[in-house]
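Other chains dropped; remaining ones untouched in position.
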Amino acid sequence: MTHKDNGVTALDLPMVDPLPERTQKFFDICQDKLGLVPNVLKSYAFDIDKLNAFSAFYNDLMLGDSGLTKLEREMIAVAVSSINRCFYCLTAHGAAVRELSGDPKLGEHLVMNWRTAPVTAPQRAMLEFAAKMTTESHAIGEEDRQALRDHGFTDRDIWDIANVAGFYNMSNRVASATDMRPNDEYHASFR
Amino acid sequence: MTHKDNGVTALDLPMVDPLPERTQKFFDICQDKLGLVPNVLKSYAFDIDKLNAFSAFYNDLMLGDSGLTKLEREMIAVAVSSINRCFYCLTAHGAAVRELSGDPKLGEHLVMNWRTAPVTAPQRAMLEFAAKMTTESHAIGEEDRQALRDHGFTDRDIWDIANVAGFYNMSNRVASATDMRPNDEYHASFR
Amino acid sequence: MTHKDNGVTALDLPMVDPLPERTQKFFDICQDKLGLVPNVLKSYAFDIDKLNAFSAFYNDLMLGDSGLTKLEREMIAVAVSSINRCFYCLTAHGAAVRELSGDPKLGEHLVMNWRTAPVTAPQRAMLEFAAKMTTESHAIGEEDRQALRDHGFTDRDIWDIANVAGFYNMSNRVASATDMRPNDEYHASFR
């Protein structure tokens, strides 16, 4: 369980050195705005094409235009990561929920048991859909999509819920498979 | 379970019409080379930014440089999709295994029960890692990564195995959540 | 994983040689009608009493008089075998669904994810009952039987559904336990 050159996973895949100028600028902005460069980005930086593809995909999904608020997308991230028990994602996105909601207790609650957390009825339906996608996606049927529509979600919203939930089912597994470790700074933030 | 305007999912998210020239060209190339435009691409084409981000991510992963052959990446796709019981991905990537291996029976076998399929010992280790990522990623430890190294996989190979297995854990779930349907052409191909 | 004398399982249990006249005739008829002698029959042929008991039981169940069509019985066979991930039975009975339905895509769909396959409402109820029997038979209650009656099934039909679903829960396990391999001919048939 030693962590190698890039400092963030159990794999010996050091970052390109020096980083290309554009990547360095991107990392500098992260440092400026967030106070850290998320370790997940460092983990992909052994191959700049992969880093760029991942970042573009992530940014469109989590920061792009959507009927879901950024907090709601982070709530899905935490609920899915909780089912998959992903240390990296629970740490990073738990902090994001604490920050965006201004409610540290909500962040903790979603990490520990999303089912009993105090969220709105549509948000609960959204998390139930994401949870079913996580544990038995093959059993999803039209009645599950309709339940979301009945709570006011549009088909575009359903697409976004499905894609955010899908994304963390990917990145939870990549993080666990490579023993990716979150930046220490997340732990004490927004408590 | 009616399928809406874009013809490929249960969501009413029609493709941008007309498609931007660059996208149309991409789809024309697909039609030329594969005899079809994969429905998954059509499903993202209601938003060209999303389509581009998805395509770039996919192409880097499945077609880019790697220590894993394209067939091995498709084998992971099928084994993961089999555990998740994803109709879309099993159909499309089952066909890909049949094509790339020249062994229709192998494609069928991986769809039905990857554990008893005749693959090499390293390939079996690779599929076992992908399966553990799929069913209990939180339990992966250094011993699992070491098992891959013992079969000759490099840390970069492990990264690629993890990312391919992770990717299908995403796209299986998006496909099931939206009831994405595979192009009919796959079924009879390479039998 | 070498396959022994009888060519169809991992167990060294060669067929009686020569076969009794009546058995040889039965196998000749199979060859004539089906173009093959199903490997499952060869696997029991190390003991003619066992072969006869199995064949009689199978024939009554799958070919005998019933309110269920032969296709419906094969649909149950495939759905159950899919849950149990039995390579032998999915191959042989997937082919049977393709043949009897004249719809190759339906056969594939049931192999991959029966829950999203396009079947009638009564057929779906029938498959749900068979699936519940497969995964948690102890939880079946009167409400499950009533659900079948509400779709028009008689008590005799329910008996037949239960017995077909039960049978494949047996033969899936025998096939997997002995590594029984399907005849190659099934793979390309009725595509």
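First chain written, first letter: the chains are A, B and C, and each begins at residue 1.
Going forward, contacts are C-beta pairs under 8 Å (C-beta built on N, C-alpha and C of every residue); 3 or more make two chains touch, one makes a residue touch a chain.
No experiment lies behind these values; they were computed from the predicted model shown.
Participant: Total subunits of the complete complex, with 3 given?
Facilitator: Copy number for the complete assembly, per this file: 6.
The rule is short, and it goes like this: only the chains that are shown with their structure count from here on.
Participant: If you average the Cα atoms of chain A and of chain B to get two centres, how far apart are those centres in Å?
Facilitator: Whole-Å distance between the two chain centres: 21.
Participant: Take the average of all CA coordinates in chain B, do the same for chain C, and state the distance between these two points in whole angstrom.
Facilitator: 30
Participant: Provide the C-alpha centroid distance between chain A and chain C, rounded to the nearest whole angstrom.
Facilitator: Distance between chain centres, rounded to whole Å: 44 Å.
Participant: When you check chain C against every other chain, which residues touch at least two of them?
Facilitator: Residues 113, 115-116.
Participant: In their complex, what parts of chain C are in touch with chain B?
Facilitator: So the residues of chain C in touch with chain B come to 1, 82, 85-87, 90-91, 104-105, 108-109, 111-113, 115-116, 118, 176, 179, 184, 187-188, 191.
Participant: Please output the residues of chain A touching chain C within their complex, sorted ascending.
Facilitator: 138-139, 141
Participant: If we count contacts the way the header does, which residues on chain B are in touch with chain A in the complex?
Facilitator: Answer in residue numbers: 1, 4, 10-13, 46, 49-50, 52-54, 56-57, 60-61, 64, 84-86, 129, 133-134, 137-138, 140-142, 144-145, 155-156, 158-159, 161-163, 165-167, 169-174, 176-179.
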